[in-house]
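Pasting a structure here, questions to come.
All protein chains but one are shown in place.
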Amino acid sequence: MERILKFTVNDKEVKVQVYPGEMLVDVLRERLGFLGTKIGCREGECGACTVLLDGQAVNSCLVPALRVEGRHLTTIEGLGDEHSPHLLQVAFAAEGAVQCGYCTPGFILAAAALLDNNLNPTEAEIRHALTGNLCRCGTYPRVIRAIQKVSKQMGRMGGS
Amino acid sequence: MTELEREAIRIADMKRALGEMRFPSDIYRPGNLEGVVVRSPIPHGRLTRLDVQAALQMPGVRAIVTADDIPGIKYFGKMVQDTPILVQVGNKVNSVLDAICLISADTEDQARSAAKQIAMDFEPLPAVFSLEESMAPEAPQVHEGGNLARHFRLRHGDLDQGLTVADVIVEAEYQIPAIEHAFMETEAAFGEPTEHGVRIFVGSQNPYLERELTQAVLDLPETHVEIIDVGAGGGFGGKDDSLITLYVALLTRYSRKPVRMVWERRESIRGHSKRHAMQIKATTGATRDGYLTAMRLEITADTGSYAHWGPAVLTFASLGASGVYEIPNVWVDTYVVYTHNIMSGAMRAWGNQAIAFVVEAQVDQIAAKLGIHPLRLRWLNALREGSPMASGRSAPPGVGVRRTIEAAANRYGIDLRDANLSPSSPFGFATVMQGVNYHFGYEDAAEVVIALAEDDIFQVYTATSDLGQGLEAEIRLLLARALGDLPIEKTRWMPQSTATSPNAGSTGASRHTALTGNAVWGAGMQIKRKILTLAAEMMGSSPDQIEMHGSQLWDSKSELHLSEVLAEARRREIPLDVRYRFVAPPTTAIDEDGQGYPVNQYTYGTQVVQLEVDELTGLVRTKQVDAFIDAGRIMNHLGAKKQSEGGIIMGLGYALTEEFVSEEGMPLTDSLATFLIPTICDSPMEINTEFVGEPIPFGYLGARGLAELAMVPTAPAILNAIFAVTGARLFRIPATPERVLNALERDSTLDGGNSHEGEKA
Partner (left out) sequence: MFHWQAYESPSTVNDALTLLHDYQGGAALMAGGTDLLIDLNRKDAVVPAVIDLMTIPELQQITDEDEYWEIGATVTLSQLLRHQELTRLAPHLMQALLVIGSVQIRNSATLVGNVTNASPAADGVLPLLTLDAAVIIASAHGERVIPMDSFFHGPRATACGIEEMVIALRIPKPSLYWVGAFEKLGLRQAMAIAVVNVAGNVAWVNGKVESARLALGSVGPTPLLAEQASQCLLGTGLEDKVIKKAGSLAQETARPIDDIRGSASYRSKMVRVLTVRCLQRIRAQYVG
């Protein structure tokens, strides 16, 4: 039996019917069409499903949908778009920090959460923050570089 | 690195960074069904009964397909037609991957509930899971004809003679594990019925092959099957099995509605082929001055339940027995063996990564025994232009291996020419060569069509697979360059459909740069010629007087913008479309002694590794990897560096953490929590890549692919670095902390490290 779930995604309020057992990642993808959030393992290992829940990075494959009642979610689509991409999106593309791209939205959101908390992370802090994002193509060195670049940019901009 | 190179990559990457890339698992249509596969619960047995009636009655079920429902071929395979698409009642299942039936339903939940209602009975049969078990006399047979799928032999020179004249001999046994591809996107396919047939969206490695198999399975003419390859989230050779395409094709045909199938991670791990696990006995001889005189390898490989690419992979890998060296006496015997494990197939480097580990460890041990610097020893023996290989002929032109060694030596101030150079080094070295493009006489060709669209954009039509290696960026870049450095936006990568695009061949064998790249270049050159000819008319000039660059054309007197020329072509109905097929230089099959010209090019690389070993726990931390690569002319430096870095990280996992383990044929490492690939914390602090190649005589571009080479030297160099730093030699990968510690304890009690058996545990 489905229930109504109301929450905010990318600053927009949504109302959607969900089954009690549905996971957030499936609601985002299949009911709301946010296909930028990916599924890689369904066990919180790979981070491809990372979204920001009230600004915190979580594995949406392990969040029951009904838990997000009344809360704020950010998916990769909400971070930026073609016309005004987020600095991280620009940097990842410019630094070649993307190969197949399947892990990329998860990485970018985890990086966004990191920079929200820590504007000037050391390399060790960057690695620690992205531990939960796996990449089989091996983009790690460029991911680190892209985040460092954005951190400098944001520093110059006064953290906006 | 040019602006154009960066821009080509940036455009492709931006789509992914925005989350706008649509992978096969992102395809939905209103009302699509979901498909599931029902697999054998046991690794070996006879299917005695299959009753789908109860399942058919379950809510939401639309179709259930069994082997009897397959209209066309029921078996297929890369080399042997031994793989059942669905197992028939009365026949055997040979692994837990084997599919019994397929179910489509309105929701995945409904399909899975129905799957639980499938009644299947098996007569379990004794099974073999290890090489020993499989080769034992009276062992249960996987297939009629015995458990030996292939025996490959290579005979070059006189092995006994080579060992007799050797002053030192190193003999050891190595163990190589099976490996899981662990692509981040699992298998996914989407089928829709068309008027007469089916259209399937899938992330495969070869859409034309998928079409050929699908039409054969569905017994449909070629024109009734369309395969659209949708760039997958990684493949690495593991999306080459074709099974999900065939399952979806069958379900779509029978359900008469669109069918989506996506495998969860555990099913993915169970449902596709793995790298071959191997045991390798190696004997290497050298003279006192460091010249290799003999190499003998005895390789036994587990190809699992079906041959798949096994015989080819192992033959190809076996050719790497002499490494990058000129060794006058090389003998190899390779046994490809069936077991009831999940079948082994293709993965990046096709077995060469395993042989390279062995050869580079042997060479390293020779160096240690002789007191010769490990890099110098490699350099003394490295192939030169014209050097004969173990397969009899000389290596293809552009033998750049010494350049890679010299570049490594230069970086670290190692004087290769110094015969008294101290052998001790804190670094681990490995030098390897990777055969690229199709081998063994199989024709390698790529065909493209380039057509001008209404909006003045040049569209590239070629059907193959972009698995994340940057194919779109590279092809668009090449076309833009061929047309005088057009802005990248003036090119467009068209959907990879077998209905609209010619065959570029598979994604594999590191071939696209050289094959599809040359085809695009050739086509681009033809289009440029047409444009110049027309412009010449328009300008009252001649084609060779005109320069074309960045959408501008000019000679000493006047200039035109490209759009004016294109408009004129349109007005006069002069077609600028071109079809071009590039065929690589031919190779030959090899004879029963492994002799021939099986490979038309090699890419060469040396890597230097610096690492730390925690001597109390055995945990290894890789600090720095330097790669020196000869891939001929580099078409896109940024793209090439990404491949190099990605390969190194994959090689690091291969060396230190990855091992696919099954028990009684069932995966034990069945998740990303137990099959451990490198995390960002495992990535080295520093990776540097230097390209040292020169254009080779191959097509227009003079390039050769490095996608596989990139990962091959890493594990050997890491294992050699562990030795360099601790004196402990490992004969088995992955070099887990426990194995490193065991080796440390063993080798610290030995004096001199003589030849000995590899460790078993």
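The chains carry the letters A and B, assigned in the order they are written, with residues numbered from 1 in each.
Here is the rule we go by: contacts are C-beta pairs under 8 Å (C-beta built on N, C-alpha and C of every residue); 3 or more make two chains touch, one makes a residue touch a chain.
Keep in mind that this is a model prediction, so the values were computed, not measured.
K.L.:
Tell me which residue among B:I70, B:M261 or B:L741 touches the hidden chain in the full complex.
P.N.:
B:L741
K.L.:
Any idea which of B:T186, B:S465 or B:T679 touches the chain not displayed?
P.N.:
Selected residue, touching the omitted chain: B:T679.
K.L.:
Among B:T284, B:T587 or B:T657, which one is in touch with the chain left out?
P.N.:
Of all options in B:T284, B:T587 or B:T657, contact with the hidden chain holds for B:T657.
K.L.:
Which listed residue (B:S305, B:T587 or B:T669) would be found touching the missing chain in the intact complex?
P.N.:
B:T669
K.L.:
Against the chain that's been left off, what residues of subunit A make contact? List them.
P.N.:
Here the touching residues of subunit A are 3, 19-23, 42-45, 47, 50, 53, 56-59, 62-64, 66-67, 110, 113-114, 127-133.
K.L.:
Just the residue numbers, please: which parts of subunit B touch the chain that's not shown?
P.N.:
Residue positions of subunit B that touch the missing chain: 108-109, 112, 616-617, 619, 621, 656-657, 661, 668-669, 671, 673-674, 676, 678-682, 736-738, 741-742, 761.
Heads up, the rule we're going with is that only the chains that are shown with their structure count from here on.
K.L.:
Would you mind writing out the residues of subunit A in touch with subunit B in their complex?
P.N.:
Touch list, subunit A to subunit B: 29-30, 35-43, 45-46, 48, 75-77, 80-82, 85, 88-90, 92-94, 96-105, 108, 123, 126-128, 130-131, 133-144.
K.L.:
Under the touch definition given earlier, write down the residues of subunit B that touch subunit A in their complex.
P.N.:
The touching residues are 6, 9-23, 25-26, 28, 181-186, 231-234, 236, 264-265, 467-470, 638-639, 641-642, 645-650, 671-673, 677-681, 683, 685, 687.
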